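Heads up, one of the protein chains got dropped from this complex, but the rest are sitting where they should.
Moving on, here comes chain A:
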Amino acid sequence: MNLIIAFMLMTTLIPMALMLISFWLPMMTPDLEKLSPYECGFDPLGSARLPFSIRFFLVAILFLLFDLELALLLPLPWSSQLPLRNHTFFWASTILIYLTLGLIYEWQQGGLEWAE
C-alpha cells in the first residue's frame, strides 16, 4: 500500500468519523415539517426532478471539448524536447487553431450568448 493510498485512507476516515459524530451526537427529534424539502415555507410545487435548461448542457459539452483539447496538449513539456521541434509546434498549434475556429463559430452562432 503506497503512500498516497494511505493518505487517501486517512482523509476518508476523518470525514467519515465526523459524519458519524454529527449523526450520533445530537439529539434528533425528526418531525414531518423538518424533513420536508425547503421552499420558503410552502409545500413544494411540482417535482424537483424537473428537466433543466439546455444551456447547462451546452456549457458541459464545451467544457468536455476543451478538456479533451487540454488532454491532447498534455504531452507538450516532453514533446517540445524532441529533435524536430518545428513539427511539435506545428501540430500543437494545429490542434489549438482548430479548437479556436470551433470557439469562433460557436461564439458567432450565439452559443455562448447567455451560455448563462
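Rule of thumb we're sticking to: a residue touches a chain if its C-beta (ideal position, glycine included) is under 8 Å from a C-beta of that chain, and two chains touch if they have at least 3 such contacts; residues count from 1.
Keep in mind that, in the parts below, contacts and distances are computed from a predicted model.
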Among "Protein phosphatase 2, regulatory subunit A, beta b", "NADH-ubiquinone oxidoreductase chain 1", "Small ribosomal subunit protein uS7m" or "Eukaryotic translation initiation factor 3 subunit C", the omitted chain is listed in UniProt as "NADH-ubiquinone oxidoreductase chain 1"
Where chain A meets the chain that is not shown, the residues are 1, 3-4, 6-8, 10-12, 14-16, 18-19, 21-23, 25-30, 32, 34-40, 44, 46, 48-50, 52, 56, 59-60, 62-63, 66-67, 70, 73-74, 76-78, 80-81, 85-86, 88-89, 92-93, 96, 99-100, 103, 107, 112, 114-116
